[in-house]
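The complex appears here minus one protein chain, its other protein chains still in place.
Then we have chain A:
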């Protein structure tokens, strides 16, 4: 028997959500055949069978969040068992003295420790006791352990709670209380488990899990640790637009979709080289500033699962066209949920490009442990004054949030000024290229 445990498919991940179970108990599987899909810290991973055999037990269900190291399923790696339908009465002797083990050996000596009452309670609560960590003596699973495990599961499981259309809190509380008294299974232990759903509904409660949960945790961490300051500036985009139009046919010949983003990245990298504290991080444990001499630019990407930040590695070594090509590839992988840990880690600075959607300005939250983030906004024609005359120009706002522990306001503004200079006169980009 081979116990298949949730491996650490990410970098030091602790848990993952079982998105799909692709096999069933009793099914024969080949080595490397996909068994499960697991969603971890921003990555969907397919886990394959380590051996050829038969699935004997599956301990997890789709939607469940499990910790690394948890046994997900058991594969019998022995010979395949054929269950034959009865054809005739078998008269083979079975000598109990030889075959009957009065003391059936505990095939699974890692069976969790618990009293029969607690085991029954686990069944009533529809919990797999083997997944519960025991806090009792010698690791026994106690009644309290079960309840806490159930609470954790309930927090991560979808549950619809009824309320009136007005959705006021009082009604919500009242209806929630009503649900909590509604038993869903008959009980042998006298401890009814509670219903998680109800037929009436107005507010839908969704689990905070998977990528969204990770984003939430990460955002909280960022704003908790980093004192954010945001400065906003506006850029005139006419020259850059003209340049892009000139280059576009050349890009199309090479099947490259040329957006503004590669130009922004190029300008950003030049500015970062001149303002090294913006391409840095702070090691809170050692109180050290880490200035990074490499430029891995994260591009915040909208996906059906939420915001994901694939990283363009060594952006300073890539041409505008190469950047355009890579942006396109990464965006596609992100939307298809095919990014790997390799794609999303190691960034030194992040660009959030909400321009295509709209909005004038924002206070983007820094992607910890980075120390700054730029948000690009809607490009639009505005009245502006040039040489004492009102003229129409293509304008775009840019928001820069920076870590005020490391970066002063003056530095931040100088940094955006430099970006502004490079983008408003894109010839300068070529002048700075290495």
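In this section, a residue touches a chain if its C-beta (ideal position, glycine included) is under 8 Å from a C-beta of that chain, and two chains touch if they have at least 3 such contacts; residues count from 1.
Keep this in mind: contacts and distances are computed from a predicted model.
Trainee: Given the options "Dihydrolipoyl dehydrogenase", "TldD/PmbA family protein", "NADH-quinone oxidoreductase subunit F" or "Cell elongation-specific peptidoglycan biosynthesis regulator RodA", which would UniProt use as the protein name of the unshown chain?
Mentor: "Dihydrolipoyl dehydrogenase"
Trainee: Among A:119, A:147 or A:273, which one touches the chain that has been omitted from the display?
Mentor: Answering carefully, the residue with contact to the hidden chain is A:119.
Trainee: For the chain left off this view, which of A:111, A:221, A:332 or A:405 is in contact with it?
Mentor: For the chain that is not drawn, the touching residue is A:111.
Trainee: Can you say which of A:20, A:140 or A:382 touches the chain missing from this structure?
Mentor: A:140
Trainee: Extract the touching residues of chain A with respect to the undisplayed chain.
Mentor: Missing-chain contacts on chain A: residues 83-87, 89-98, 100-107, 109, 111, 113-116, 119-120, 123-124, 126, 137-140, 185-188.
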